[in-house]
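Other chains of the complex are left out, but the ones given are in their true place.
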Amino acid sequence: MIKKSKKDSTDSNRIEIRLSGSGGQGLIFAGVLLAESVGIYEGKNVAQTQSYGPEARGGASRSDVVIADGPIYYPKSMSLDILIALTQQACDEYYPALKEYGVLIVDSGLVRQLPTDNAYAIPFTHIARTEVGTPVVTNVVALGALAAITGIVNVKNLEKVLLSRAPKGTEEKNKLALSEGYKIGKELLKQRETELVERF
Amino acid sequence: MAEENQIQKVEPAEDGEEKAKKEKPKNPNPIVIFRRWCKACGICINLCPKDVFDADEDGYPVVARPFECTQCSICWLHCPDFAIKSTEK
Amino acid sequence: MSENNVRLFQGNEACSFGALAAGVNFFGGYPITPSTEIAEILARELPKRGGHFIQMEDEIGSIAAVIGASVAGAKAMTATSGPGFSLMQENLGYAFMIEAPCVVVNVQRGGPSTGLPTKVAQADTMQAKWGSHGDYNPIVLTASSVEDAYYKTIRAVNLSEKYRNPVILLLDEVLGHMREKIHIPEEDEIKIVNRLKPTVPPEWYQPFEITPTHISPMAGYGEGYRFHMTGLTHDPWGFPTAKSSEIKEKMDKLMLKISQNVDDISTYKEEFIEDSHIIVIAYGITARVAQQAVRIARHKRFKVGLFQPETLWPFPDKGLKKALENANLAIVAELNQGQMIREVQRLAPKKTKIVGAFRYDGELITPDEIVNKIKEAN
Amino acid sequence: MAVASTVVYEYLRGKKKFPHVWCPGCGIGIIMGALLRAMADLEIKKGDVAMISGIGCTGRMPVYCDFHTLHTTHGRAIAFATGIKLSKPDLKVVAIVGDGDGLAIGGNHFIHAARRNIDITTILVNNKIYGMTGGQYSPTTPTGKFATTAPYGNLEHPFDAYLLAKGAGANFFARSSVYHATQLQVLIKKALLKKGFSVVEAMSNCHTLYGRLNKEGSAVQMINWFKDHAVNVNIAKKKTPEELEDKFITGVLWEDNRPEYSEQYEALIDRLGGRKKEEKPEAEVVKQ
């Protein structure tokens, strides 16, 4: 599903993923979960980086995960294979970095203007609030969807890592969030495939 | 130290309500929230002695009971974001 | 949580656990982005192991406490970034003067001044060597991956103990905060070096004894040796001297213990040097970018190699000279306005054209930028 | 006393810099409001004020205020302010410092400015934590409280800024909190009027870090905590130490009337006839 980076012939199956939004949405944590799942449990090389303003809280925030079979030299993203955007600002800012056939996943509640109709728009925050009862797990819902849509990470591994890293007492909510995200991701994927089939 | 006690007198927490009794402006828009600066911290909503505000679904204050406002000033003195203006003072 | 001791670590985490593995049992610090995690981790880990953590009132106090602990016998370390590193310069000079083993980690961010606290730079390259007044001889290490940060921290501690000399470890914001897989070795896989201890009777003990290696044994406090140390230029007993001959002897000792051991201290990595007449020179996080750039360029049939100093100071003069023997183009990639390039200018053959690939806007240089420099300059 | 909602806007860099960087609900904004209202009360002109800060969340305040503003290095605001005040004695000089900035790394300048009694009004925003760097303990973090560098509870004792300032020789010390916005404004006004080194300690909420690490709740909860734990200095005098255990004392805690430094220096210049420029350097130094 994900195309291999054509740009750099030296990397073996390099995939670049960006999780973006605003500070406090837990994107760095989500990046860590993703990196750890893929890196530790799926034997790939990973490099997770981030960028944040001096304000640390509130401002724009992003977390990048680079995945490859071989060594990762340049640890940051060059052109994204996958972009998750949880705010309009993030979507506007980072969409240009997405590859031609890259995958865009957005929070449909917060990103109203989509730069392409080729995006997966899912109301993560809304799902977190309504299905799990707290917007705090929005990031985990998004991760679940990511796993379902892109298949770059096994959702079981994500769950393992999530349970080991999540603060005590939040395990159930996190688990639920992950599976809700996964579920809607799968649904959407199916729907999209149907659409594609219909289109062509 | 005498003035110290005066300060206590104008302390909103102690006197807000008394003042509120005296005068009730009938302005339908006594208080304006400057949404672009507001960060939905909830301070105004919680500190207003007359319960003028409601929170919208994103937590932003909405002037729900304008006629209750006594212009006690508590909300704008405590808004960390300078996002509250009174139309009266 | 992990398989086979493989962990996903931040660079700062790797540095912290590397320090613990090397036997660091004292940390004095003051928070500063992007190094703070090192303090936070060691605040949690040290007391669990009987070690000591203290958050001092500022960086001047931090390095002072670290040197004090070192003199008393601890393996001591601090971590900071540019502004704190600048504040430490006076006492850092003191540590060189009294030959106190200790490690200072500088996780570089954008400067000058407060600059860019959350953005990357490599602009303390020269400061790491020249930041304090007077002549002194820092050992400065770098790291280019999270795993490297782990091992370079261990090496920093070991070198500081071996040479009784402060060691500076230059990391950077990207490396400090990025996460990668790292394999944590078993304890017995790690080589640990401890400072030389005196064996002479206490009355004979000279804390700055002149020895053939220029390294003097160092007693800790409460170990039966009483001695004096001072930041004034001193004789082998540690007492101030104004005699020219003794002053020179001390200054030579400080210099020679490093300069005579450059081959032991100073390391570098090379890739594709043999057949290349274009050499990219880069250290730390930039070296990784260069690794990629070199591969891209070679793919495009440029004869490009990479020279990566792992030790910035003493600079691997010999290695670079050799690497540049056949080079007609050297590209120096660094995240500043041109610092390491001066060393290359100093060392390169005249025929070598030297070009800087500098980036100093808070972002990591990209492989393409380096490749383009190669294309342009070739 | 200015409580009008609009007076502050005169002093803000409203068009350029808002919304500001602080977290939703952060008390620093409330303190800034109180300070600006105090300025308004005194009808101080914007061009007559120099506002100097160090580094920290608190240190960002000058960005938003339309004075001569100087955002300096961590801990050094008061030292910079000293140079400004001495060379331009007519300016109203205000230093904005955090508890880490002003009392940890900047502690020395704090006590020396107090000793020298130079006319700087210092607003000490005490949120009991290093906010900007993410929640390390500060010299005002109470013993036992948690911080990222105090994962087992803080072993250190906090400063009482009042005792420290007084011990160092400050001319004026007052304390209030973000809950007591009006009192804060009055106290700052007094400090601005006071010649010499004056300190107003404003207890502030950093719910994002201090509050979270110590389970003290949201901005609103922390602000209400200040309401419940403040005791006015006059009332405090009648209480036992036990009754004051977890309280903090507000009001003017200390006031003195020692000669002010920059005034003394100007008097020296006058005494030496230094107002009119001399023609030529008189050159002579001998040291035996």
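Each chain gets a letter, A, B, C and D, in the order it is written, and its residues are counted from 1.
Just so it is clear, contacts are C-beta pairs under 8 Å (C-beta built on N, C-alpha and C of every residue); 3 or more make two chains touch, one makes a residue touch a chain.
Predicted, not measured: the structure shown is a model, and the values here were computed from it.
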Subunit counts for every protein chain kind in the full complex: A x2, B x2, C x2, D x2
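The definition used in the following text is that only the chains that are shown with their structure count from here on.
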Chain B and chain C, separation of their C-alpha mean positions in angstrom: 56
Whole-Å gap between the CA centroids of chain A and chain B: 41
Junction residues of chain C, two or more chains touched: 33
Numbers and ranges of chain B residues touching at least 2 other chains: 39
Chain B-facing residues of chain D, complex: 1, 3-6, 8-9, 12, 14, 18-20, 22-30, 33-34, 37, 178-183, 185-187, 190, 218-220, 223-224, 227, 232-234, 251-252
Touching residues on chain A, where the partner in the complex is chain C: 8-11, 31-32, 35-36, 39-41, 45-54, 56, 72-76, 78, 161, 164
Interfacial residue positions of chain D with respect to chain C in the complex: 55, 73-75, 104-105, 107, 130, 132-134, 136-137, 139, 148-152
